[in-house]
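Heads up: the structure comes next, in structure tokens.
The complex appears here without one of its protein chains, the remainder shown in place.
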Amino acid sequence: MTAPVSTRSARTVNSRPRRSAGVGRTTTSTKVLGYVLVAPIVAIMAFVIAFPLVNAVITSLQDQRVIGSPADFVGLDTYLKVLGDDKFWSALGRSGIWLIVNMIVQTILAFATALLLQRSGWWSKSARTWIVLPWVVPTVAVAVIWQWLLNSNYGIIHKMFAAVGIDIGAPFADGPLTLITVILVNSWHWFPLSAVVIYGALATVPHEVIEAAKMDGANAWRTFWSVTFPLLQPVLFALGLVGSLWSFNVLDTIYLTTKGGPAGATTTMPVYIYDTAFSAFRSSEAAAASVLTVIVLAIAGVLFVRFARPKDFA
Amino acid sequence: MRPTLRLGRIPAAISMIVLTVIVIGPIYWVVSSAFKTRQEILQATPTWWPQNFTLSNFEQLFMTTDYALYLRNSVIVAVATTIVTLIVSLAAAYGLYRLRVPGSGKIAGIVLLSYMIPGTLLIVPLYKTLAGAGLIDTYAGLVLVNVAFTAPFCTWLLRGFIFSVPAELDEAAAIDGAGPVRTMVQVVLPLMAPGVATVAVYSFVYSWTEFVFASQFIVSDTLKTLPIGLSALVGQYTVNWGLVMAGTVSTLLPTVILFVFVGKYFVGGLIAGATK
Partner (left out) sequence: MRSKALAAIALAAATALGLSACGGSSSGNTADKEIVLWHMENTPSREKAFQKLADEYNETNPEYKVKIQVQDWGQVYTKIAAAAQSGKQPDILFAIPDFATYVRGLGLGQPVNDIVDDVKKNDGLIKAATAPYTDGGDVWAVPLYGMVQMLWYRADLFKAAGIDAAPSTWSELLADAKKLSAGSTTGIAVPSGKNLATDQVLYSFMVTGGAANMFSKDGKVAIDNDKTVGAFDLYKQLVALSPKDAGNYSWPEPQAALNSGATAMAVEKGQYLAPFESESGRPASDLGCAPIPVADDGGKTGSIYYSNGGMILSKDKAKQQGAGKFLEWVLDPKHYGDFLNAEPGLFLPVTENGATESNWRDNPVISTYKNCVDAMLKQSETGELFGFVDGQYISSIGEISGQNILAQAVQQMTVNGMSAKEAVAWAQKQMQDAIAK
């Protein structure tokens, strides 16, 4: 009964997603079913995210120190304090660097992997199972393992480079370079997820279109850029947007390796917020910083959607 | 499957080697160290294969820690998270994108907003909320929190799968006299099997590796999950490296086994519909 997957997708890939005309008459029963179906996710998100969020906004308008201790309402004073803190701004800047470099590294790795996974050799076949391993290792283990691998006394990576005469120094302790190290570790951990999503997207591009382009004389690169890439845009857009947000909010990889050091070189915004809340015991300031972060991300998100949104993305 | 873009021979070969080294390399090193003695792990000249092959680290892992208990808890929480995420996100995706419940744009916006919030912020207020509902130190509390973070992305992921099932089938079913529920359950959902597989694997892995909320909201020893057990091995003041390696391998193994069996559906699932 069902058409083979590829042609089915082929038929719908190039056409717009159908509007509600014809998809179940919008009778009352359909409407009610619709609301019933959407209710659970709304309820869960309200409970888990909305209530605490409101709580946090309220806290940001107070001068609370230890979480939950009695505090007075101080209006926007806490916000002013946070905005006047140098560390807030350097954390924000560092988060920007963190985000951009992570996205670059992960995109390159993910794309390369996705392209290679498409092949039919034995490497590609086996890689389809083991390429996800870094994602599946709990972050605690990722942190311990990489610090151990890069240790100057017993770390294998250190020894390997030393054997060819390169001294990699102290990847986790070298001032500003530490940020790069942590970004690489973080990218190692997360790139397989993007790789698999892109691989799936690549595979939906119908062969006929590629063949047609080839027959028109386009070489591989031209085919890719003018044919494949536009078809990938919706997926890349979604991945880029959600992936950026996830990346921005990474805390555990950084905290478990350098705790934000050395000398603040890896203190991104999530680390700053965590330290302010739980190491310095100033929860109102942390809440204010969080609200400001959400505002910044929301603005960035809106801009991203406006400028990078592919045409028929609903 | 014909590649849409082939890398030239040499760049491809180099890339394959690089990827193999950076992914398999560290994993291999951890696995081989799990079978080494503590002394061999730390010695100045590393050994590629254990000189004194030993199972003592694993023995210690199972004897002195509650690994089996953590494994059981992790499995329960992960399976429950997967099932609930599937139900919730399939329902939401169907309602939003098939039945076109108004507000799908707003809901997409809220989904995005939820990922913008730094998780730190949520810890204590969420603890209070869960405590108020009696969900601290329960499987249900953890599952609830996990689902809240997996369901939005999974709903979005299912969007493409929903669209790939042609609308004509709905019309055909309606003509046959099926109500909206029957259409949903008997016609559309079965065609979304790959989407189901994708959501299942994603939420399972998310739950399996989740640490922050699990460590905050579980209080008793009997409910701890594997990441918590693993982090306890990196203890205060001292670290037993052999135990840490064995612990990591034992945390990896179940998911690797899962992937060997389900992997092709996961990846194949993304083929069919991560578009749009």
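Letters are used for the chains, namely A and B, taken in the order the chains are written, and counting of residues starts over at 1 for each.
Rule of thumb we're sticking to: a residue touches a chain if its C-beta (ideal position, glycine included) is under 8 Å from a C-beta of that chain, and two chains touch if they have at least 3 such contacts.
The structure displayed is predicted, hence computed values, not measured ones.
**Q** Determine which one of B:Val18, B:Ala131, B:Ala172 or B:Ile257 touches the chain that has been left out.
**A** Hidden-chain contact among the options goes to B:Ala131.
**Q** Which of B:Met16, B:Val165, B:Leu243 or B:Leu258 touches the chain that is not shown?
**A** B:Leu243
**Q** Given the contact definition stated above, which residue among A:Ile67, A:Leu99 or A:Ile198 touches the chain not shown here?
**A** The one listed residue touching the chain not shown is A:Ile67.
**Q** Which positions on subunit A touch the chain that was left off?
**A** 29, 32-33, 36-37, 40, 66-69, 147, 150-154, 169-175, 178, 257-265, 275, 278-281
**Q** What subunit B residues would touch the chain not displayed?
**A** 37-39, 42-44, 60, 64-65, 76-77, 80, 83-84, 87-88, 91, 123-124, 127-128, 131-132, 136-140, 143-144, 179-182, 184-185, 215-216, 219-223, 228, 231-241, 243
The rule we apply is simple: only the chains that are shown with their structure count from here on.
**Q** In whole angstrom, what separates the CA-based centres of subunit A and subunit B?
**A** 15
**Q** Of all residues in subunit B, which touch subunit A in the complex?
**A** 1-7, 12, 15-16, 19-20, 22-24, 26-27, 29-30, 41-46, 87-89, 91-92, 94-101, 107, 110, 112-122, 124-126, 128-129, 144-145, 147-149, 151-153, 155-156, 160, 163-164, 166-167, 170-171, 174, 179-181, 183-184, 191, 194, 205, 208-209, 211-212, 226-227, 230-231, 234, 241, 244, 247-248, 251-252, 255-256, 259-260, 263-264, 266-267, 269-276
**Q** Which positions of subunit A touch subunit B when the two form their complex?
**A** Touching subunit B from subunit A are residues 2, 5, 8-9, 11-13, 17-20, 22-27, 29-31, 33-38, 40-42, 44-45, 47-49, 51-53, 55-56, 67-68, 109, 112-113, 115-120, 123, 127-141, 144-146, 148-149, 153-154, 156, 159, 188, 192, 196-197, 199-205, 207, 210, 220-221, 223-224, 228, 231, 234-235, 238, 241-242, 245-246, 248-249, 251-252, 269-270, 273-274, 277-278, 283, 286-287, 290, 293-294, 297-298, 301, 313.
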